[in-house]
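After the structure tokens below, expect a handful of questions from me.
Only a single protein chain was left out; the remaining protein chains are all shown in position.
Coming up: subunit A.
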Amino acid sequence: MIPQQFINSGILEAYVTGSASEQEVQELLYMKATYPEVDEALAELELDMELIAREMAVMPPPGTWGKISDRIDDLILRPSEEPVPYQARQQQKEQTYNNGSTQTGPQYIEVEGESSHMRIHKAWRWAFAAVFVLGKIFLGCAIYFYLENRQAQMQMQELKTELKQLKK
């Protein structure tokens, strides 16, 4: 098909609005790669679509990126799901079975995680902060009462000494 005929056919418009058939898409990609004028016409149509969208743009609510960011963070915190070297552990287990009573007994899959790290919910940071602050308060109280107690004992000692002197 001659490029101009292809441009006039309306396939480009159908493509940018997502209504082109699979066959039309394939044809378009070929024409786009072969003829620069088709590529240019498509770029212009894409710009038209962008202009329409720009005019109809709606500012997302302020917390929208936060929601996306939180969900991305959740994905990062999720431990990688790399396959555990099961073969090696199975061999280990077989050795255990061989050393033990039976070889054809039930085979268990170890479910305990090998990672030494623990993942907890963000809400726990407030609990940890509270424990830290309470710990500091208790420590302060302990020091204060210790000093108070020591002073009281010293005063008692002095009083006892005075009493003894008076008795004499």
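In this section, a contact is a pair of C-beta atoms (placed from the backbone, for glycine too) under 8 Å apart; a residue touches a chain by one contact, two chains touch by 3 or more; residues count from 1.
Keep this in mind: contacts and distances are computed from a predicted model.
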Which of "2-oxoglutarate ferredoxin oxidoreductase subunit beta", "DASS family sodium-coupled anion symporter", "Histidine kinase-like protein" or "RNA polymerase sigma-70 region 4 domain-containing protein" matches, in UniProt, the chain that is not displayed: "RNA polymerase sigma-70 region 4 domain-containing protein"
Residue ranges of subunit A at the interface with the undisplayed chain: 8-11, 13-14, 16-19, 43-61, 64-65, 67-69, 71-72, 75-76, 80, 82, 114-115
